[in-house]
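Excluded from the complex is one protein chain; the other protein chains are retained at their positions.
Just so it is clear, A, B and C label the chains in written order, and each chain counts residues from 1 on its own.
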Amino acid sequence: MNTFGRLFRITTFGESHGAGIGVVIDGMPGDVPISVEEIQSALRRRRPGQSAYTSPRNEPDAVQVLSGLYEGRTLGSPLTLWIPNTDARPTDYAEIAQVFRPSHADFTYALKYRHTDPRGGGRSSARETAARVAAGAVALQLLRFLHPSIKILSWTSRIGPFETNYIPTTADEIEGSPIRCPDAEVSAQITAYLAQLIEEGDTAGGIISTQVEGLPGGWGEPIYDKLHARLAYAMLSINAAKGFEIGMGFTSAFMRGSEHNDAFTIGSSGEVRPLTNYAGGVLGGISTGEPLYFRVAFKPIATLRRPQRTVTRTGEEVTFTAKGRHDPSAIPRAVPVVEAMTAIVLADFALIARSGTVHNQ
Amino acid sequence: MNTFGRLFRITTFGESHGAGIGVVIDGMPGDVPISVEEIQSALRRRRPGQSAYTSPRNEPDAVQVLSGLYEGRTLGSPLTLWIPNTDARPTDYAEIAQVFRPSHADFTYALKYRHTDPRGGGRSSARETAARVAAGAVALQLLRFLHPSIKILSWTSRIGPFETNYIPTTADEIEGSPIRCPDAEVSAQITAYLAQLIEEGDTAGGIISTQVEGLPGGWGEPIYDKLHARLAYAMLSINAAKGFEIGMGFTSAFMRGSEHNDAFTIGSSGEVRPLTNYAGGVLGGISTGEPLYFRVAFKPIATLRRPQRTVTRTGEEVTFTAKGRHDPSAIPRAVPVVEAMTAIVLADFALIARSGTVHNQ
Amino acid sequence: MNTFGRLFRITTFGESHGAGIGVVIDGMPGDVPISVEEIQSALRRRRPGQSAYTSPRNEPDAVQVLSGLYEGRTLGSPLTLWIPNTDARPTDYAEIAQVFRPSHADFTYALKYRHTDPRGGGRSSARETAARVAAGAVALQLLRFLHPSIKILSWTSRIGPFETNYIPTTADEIEGSPIRCPDAEVSAQITAYLAQLIEEGDTAGGIISTQVEGLPGGWGEPIYDKLHARLAYAMLSINAAKGFEIGMGFTSAFMRGSEHNDAFTIGSSGEVRPLTNYAGGVLGGISTGEPLYFRVAFKPIATLRRPQRTVTRTGEEVTFTAKGRHDPSAIPRAVPVVEAMTAIVLADFALIARSGTVHNQ
Partner (left out) sequence: MNTFGRLFRITTFGESHGAGIGVVIDGMPGDVPISVEEIQSALRRRRPGQSAYTSPRNEPDAVQVLSGLYEGRTLGSPLTLWIPNTDARPTDYAEIAQVFRPSHADFTYALKYRHTDPRGGGRSSARETAARVAAGAVALQLLRFLHPSIKILSWTSRIGPFETNYIPTTADEIEGSPIRCPDAEVSAQITAYLAQLIEEGDTAGGIISTQVEGLPGGWGEPIYDKLHARLAYAMLSINAAKGFEIGMGFTSAFMRGSEHNDAFTIGSSGEVRPLTNYAGGVLGGISTGEPLYFRVAFKPIATLRRPQRTVTRTGEEVTFTAKGRHDPSAIPRAVPVVEAMTAIVLADFALIARSGTVHNQ
């Protein structure tokens, strides 16, 4: 099940140490302008080696268009993007051919598929997210073509013990921080914390927040394809994601109805709108027209430069220490991935919303 | 999109004030024993009016089998269950024909579908969950037929300010509490708290925890249909659900890799297993064979017996106070719904796992 | 797999000797007028006992709306229709509990599902087509709401040795014939032939032709969901259907390119259109705007009032003679079924076409 989406559908493929990573985007309408440079930019944001705080695997991540685009506009046929692997160094991974790395998918992949590529994490590697980011950049351009009002921002709101509640309004606020945290003070705290983790050979989890502005009301397909149910599905499919919440999320569990309810009022142009937005932009699984707001929790990266207890594939108990340099946190690089999956989910709903619009409005 | 599942697929239908609620279950293999009494029992657990703490709408929720079953065994054709509405009192709802109830889906349904049933919440009502519970009871019986080892338990772990970390091992521990909280002390606290909320015309959110034991390893379909991604999708489709987390979930965001990683060891029968289970039973989206553990957060019920600010469907600002008695919390009645959706997701994976098992094992 | 369609989706359920037959129609937009009387009319056309030439099982086929409709307009929730079985006479079927009827699905259902209802054909019975006809009547009303120009006509073009090439332009021409053949002379020949078959206890196959006028150009989703590929899929799912052809179909296999090609010209309003329509209204799987024309072949009804060689479920060779009266041909009653499946396929494409229409046109 490497396909996601109903009308706007992505099918990703490729492993960390194979020839490369790719995605087929099906359901693209014809004659929509798509800039490959914008896809390349998005990939640049995700790729390793951007700063001291991300891993030094140095991939140019140069995207190639295999199909679906001619002279900058879509043909209506599947749009296929391909990103060759150029810095896959199997020698780094010699040891993982032998052991099940703790909290990695080595164990479950071996259990399920029996045959694995000893050179690396294969399909379970975070390298796969490059395809999501590329597809997300296409989804974003389709969304912009259809609904120029939509603006998606994702950012680091927590790493380890440091958290911000600040909600940015521009991408620059986010990209201005080396760890994509728009709150300068918290960004500095996290940056120092990550330096310390590198020192200690340890890693940290965190939270990525997303806000979408300008979303039309009426998107979402109850009962099962509620807008936030599809978002949760998309987000939990990202490597290392362990939680999703919309609006007040887990905090709403602590609230009373009289605190949590969003009272309706009449807006300045005579439209109905809620006074507050504790709901996070959805009611009954359908967008209200208010900003969509949700958060995704990630576990710490499992690869540690510290000795850990584990077993070999042949059943021997050993101590394993990861070699080389590794990210102390996946969060900064996962920000564009969350953004991409958001765009992919919304592009799908955008097409579905058109199909259901049968009245002149 | 009222269908959920890939091989084991449920399609639910019906509104709160229509003729009834139903579900078509497709993908049932033939010749599987299904007890209708067990479905009826499950519905009894969900239905209103069970205690002072749930709403007094008094539905017998008597299930009828419309198709797919003959003399207690499945025919392989769609198994259809139908639960007539018998206590739908439209007069209780006269006022909601006029106003958009705060934090209800009245507003978004009117926006999206234009035409609504003035007699009640319609498709967005929690009454729809009866169909999920009925389907879940079938899924559970299929699971038991295929994998007798699987045991699913869901329970109230928080309502308002009261929370327990206790993990029960039997259904009796849960059902022994009027609010389905297996920790006697917390159960008493919550019970008192709900009484107070009824007094105050207010409501509370909460958290439902689920643990699944005896799950085989190897279930889950990366990249997008990870086991926990499908669970998140299913859980967020439930009315009032606002968050999902697996394993340590949002807490993992606060942890270091050295704390969170589950070291592998050799179990007593020589099998590979993790020493701890912070992952919650999945790695890379595939079950490890350890207990599956996840939590779902619910917002407080939106219907309050207190005046709230809102607007009418014709755009007039008014104050609205819900009449009649209403649940102070959805959590106790949502426990069987979470359990049902868990069974539905797992039955689907059980069938998919068989299709992928191509080696003699 | 009892669901058909992508955005406009039907899920049918029910067996010939169970409680009834039903269908859940998902994907209906809200606020679309649907006449239940029109559904009932369509069912009346399909039901048995209409003339001497159809079987005397006498079902009123009274349709009930279980969900999705309020005061004559759709709610956007699943529209569920239910047709109780009232004339299921198990005693007629006592013998089929014992034998595998030749060319019936008794054998393969027993092989696949192991457990069958001894009272009749169950899910494989043509009774299931009542649900298709009911759903088709809804699809037709949706199509008419969206595209009033579309007109679907299906008719008997062959039974046994008698065939007509006449293409009718009104439903009256078809319904004026007791066997739904719009060519009066051929209709009379067939009628006489069927009387003779009844006499002889034999049955005949035939062909149903369909023409759709007023279809917009641009419908169809290459590469796999070509308009005619979906039609073939739908038609071959009907009981006893053994062949499908579009345009010149099998005859095109005998033609030269210079005969078969449809030259383009400029129409009276300046539009591009083909001079001929050998293609049957599609090119590359996409509608051209010309009439859609296709034919479906059906095998003879397998139930004969003649002794036939067969075996019992316990493996004994026996001679079996069907009791009671049976249709000499399924064709007249299958005409509304073909028409219904056509409407269902087109309603689905109508919604999909809207989703892909992203340019102002």
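What we mean here is this: a residue touches a chain if its C-beta (ideal position, glycine included) is under 8 Å from a C-beta of that chain, and two chains touch if they have at least 3 such contacts.
Everything numeric here is computed off the predicted structure, so don't read it as measured data.
Touch with the chain that is not drawn comes from one residue among C:R73, C:H147 or C:H260, which is C:H260. Within the whole complex, the absent chain has one touching residue among C:D26, C:E221 or C:E339, and that is C:E221. Of the listed positions A:Q40, A:S67, A:T251 or A:T312, the one in contact with the omitted chain in the full complex is A:S67.
On the side of subunit B, the interface with the absent chain consists of residues 6-7, 27, 29, 31-32, 76-77, 145-146, 222, 351-352, 354-359, using the contact rule stated above. Although one chain is not shown, part of subunit C still touches it, namely residues 1-4, 6, 12, 100, 102-105, 107-109, 111-112, 114, 123-124, 128, 158, 160-161, 197, 202-207, 217-218, 220-226, 228-237, 239, 242-250, 252-266, 270, 272, 274-275, 278-280, 282-289, 297-304, 306, 308-311, 315, 317, 356, 359. On the side of subunit A, the interface with the absent chain consists of residues 1-3, 9, 11-15, 18-20, 22, 24, 26-27, 29-31, 64-68, 70, 73-78, 80, 82, 109, 112-117, 122-123, using the contact rule stated above.
Quick note on the criterion: only the chains that are shown with their structure count from here on.
Of all residue numbers that take part in the contact between subunit A and subunit C, over half occur on both sides, making this a same-residue interface.
With centres taken as mean Cα positions, subunit B sits 26 Å from subunit A.
Look at where the CA atoms of subunit B average out and do the same for subunit C: the two points lie 39 Å apart.
For this pair, subunit A with subunit C, the centres built from the Cα atoms lie 46 Å apart.
Under the contact definition stated at the top, the residues of subunit B that touch 2 or more other chains are 1-3, 12, 109, 112, 114, 123.
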